[in-house]
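What follows is a single structure, and I will ask about it in a moment.
What you see is the complex with one protein chain gone and the rest in place.
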Amino acid sequence: MEWRWEFTWEILPRMLWATGNTLLAAGVGYLIAVVVGLVLMLGQRTPYQIVNIVVREIVEFVRSTPLLVQLFFVFFVAPQFGIKLSAWTAGMLTIGLHFGTYLSEVYRGALEGVPKSQWEACRALNFTTLYTYRRIVLPQAFPIALPGMGNYLVGIFKDTPLLATIGVAELMHTANALGAETYRYLEPYTMVGFIFLIISLPTAMGLRRLEAAVDRAQGKRRN
Amino acid sequence: MSYIEFLSEFLPRLASGAGMTVMVMICATLLAVFISLLFGLMRLSSNFAIQGTATVYIEFFRGTSLLVQLYWIYYVLPLMGLTLTPFVSGVLALGLNFGAYGAEIVRGGIQSVPRGQYEAALALNMSPAKRMRRIIIPQTFPLILPPAANLTVELLKATALVALITVVDLMFVAKQINATTWLSAQVFGTALIVYYVMARFALIPFLRWLEVLAARMVGKA
Partner (left out) sequence: MKFPFKSKIISAIGAITLMSFATTASADELTDRINAGEPIRLGFATAIPWAYPGDNGEPLGFVNALTLVVLEEMGITNYTTSVNEWAGLIPGLQANRYDIITGGMYILKSRCENINFSDPIGLFGDAMLVPAGNPQGIHNYQDVIKTGATLVTGAGFNTVEAAKKEGVPDGQMMLVAGEVEILAAMKAGRADAAVQTFFGAKEHVDKSDGKFEVTDPADMPEWTQNWVGIGMRHSDTDFLAAFNEAMAKVIGGEKWMEAVAPYGYTEFQLPGDDASTEYACANR
């Protein structure tokens, strides 16, 4: 089968429009994940052991089961309990929860990366816990968390095609629909691959730079 | 229908689906390990062409999404005259994709072996191949295994995607049962639990055991 350029140009506008949706899905999903991750991390650091254990198990469960199955679960099961979610909402919430568990691990690692002595110093200064978090610990933890957070931004982006299976009109969904309408799969699927490459390569490169910059900054602090 | 009744009726089918999931997982892991080693070593080659090939491969497979690769192999390759069975297509996509991630782990592991080890092997007059095989690679195991273990759990989860190209795995069976019974909560809930059990109580303990074994091998336990 030969590559048809005129067909490529013909479908390009629809593909680009769908790329916008893919980016939107990745962005919204990521924002949800950032918040959910924070909640899940804090939920493992409460004074109540039982809460910590339950949240820990939830994180483990979500982390070790496939996103695809979770999407189907939410898509099919939520309505049975009267929760009516659009495909978009269901998709965003699921992807946000899934990656939230990963981000909670990133946050946890970052917090543990802040030396214990910082906490002790704050206690000696009679700072409240909230104040300690806000002014002392988080500003130090954030640079440690940054590379991991960046990786999962790219991770979410690359998992958005799964949303096609529940009917979110992102890039993969559009390629499927174009294939079904025109019976040509070569151009749509190849274009999806290239669009992903064009977006994720520079992003990954930028993240590596950021990581190096953070490493340097931390190195300076240690001196 | 109670959940017990549901299980007694559908667990055998779900179990056979899970068997296929394990098959896909094992084959894809073997392929991924092979590709990781191959491209991880190529990445460290001083030959520009070899190193470049590996870099392009790794960036390409990490830069495009797994589902896109899977659909491409399943739907587009046949247009070029290469029709692979759904099973082979699935294993190939998973192996190629995870091999690219694994190659970076292998590269990182080898690079973190201290320089002195190379020099000592050189002093003992070992050939480069023997040096790699006997001295360098065994020392990388304890470094490589923890991130490789995470990647393997990711691979197990990713096998669910092969259901989308008609491989009759756990996810596929779950979709089929859902299509005829509409017991969505039971069927997808059970599937989630089965995946969880496979990861948490079989795969992860096995990988931890491998880590201990590797640590013992290089005398670090």
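Letters A and B name the chains as they come in the text, with residue numbers starting at 1 for each one.
To be clear about the criterion, contacts are C-beta pairs under 8 Å (C-beta built on N, C-alpha and C of every residue); 3 or more make two chains touch, one makes a residue touch a chain.
Keep in mind the model is a prediction, meaning the values are calculated, not measured.
Asker: Omitted chain: which shown chains does it touch?
Answerer: Computed over the complete complex, the missing chain touches A, B.
Asker: Write down which of A:V34, A:I58, A:V114 or A:A177 is the residue touching the left-out chain.
Answerer: Only one listed residue reaches the unshown chain, and that is A:A177.
Asker: In the whole complex, not just what's shown, which of B:L41, B:L70, B:L164 or B:A191 touches the removed chain?
Answerer: Per the contact definition at the top, the residue touching the missing chain is B:L164.
Asker: With the full complex in mind, choose from B:Y57, B:Y75, B:F141 or B:Y195 the residue touching the hidden chain.
Answerer: B:Y75
Asker: Provide the residue numbers of chain A that touch the chain removed from this figure.
Answerer: 75-76, 78-80, 84-87, 165-167, 169, 173, 176-177, 179-181, 183, 185
Asker: Of the residues in chain B, which ones touch the absent chain?
Answerer: Touch set of chain B with respect to the missing chain: 13, 75, 78-79, 83, 85-86, 164, 166, 168, 175-176, 178-180, 182, 184.
Everything below uses one rule, namely that only the chains that are shown with their structure count from here on.
Asker: Could you please specify the touching residues of chain A with respect to chain B in the complex?
Answerer: 1, 60-61, 64-70, 72-73, 76-77, 80, 158-162, 164-165, 172, 175, 179, 185-186, 189-190, 192-193, 196-197, 200-201, 204
Asker: Considering the complex alone, what residue numbers of chain B touch chain A?
Answerer: 59-60, 62-69, 71-72, 75-76, 79-80, 153, 157-161, 163-164, 171, 174-175, 178, 184-185, 188-189, 191-192, 195-196, 199-200, 204
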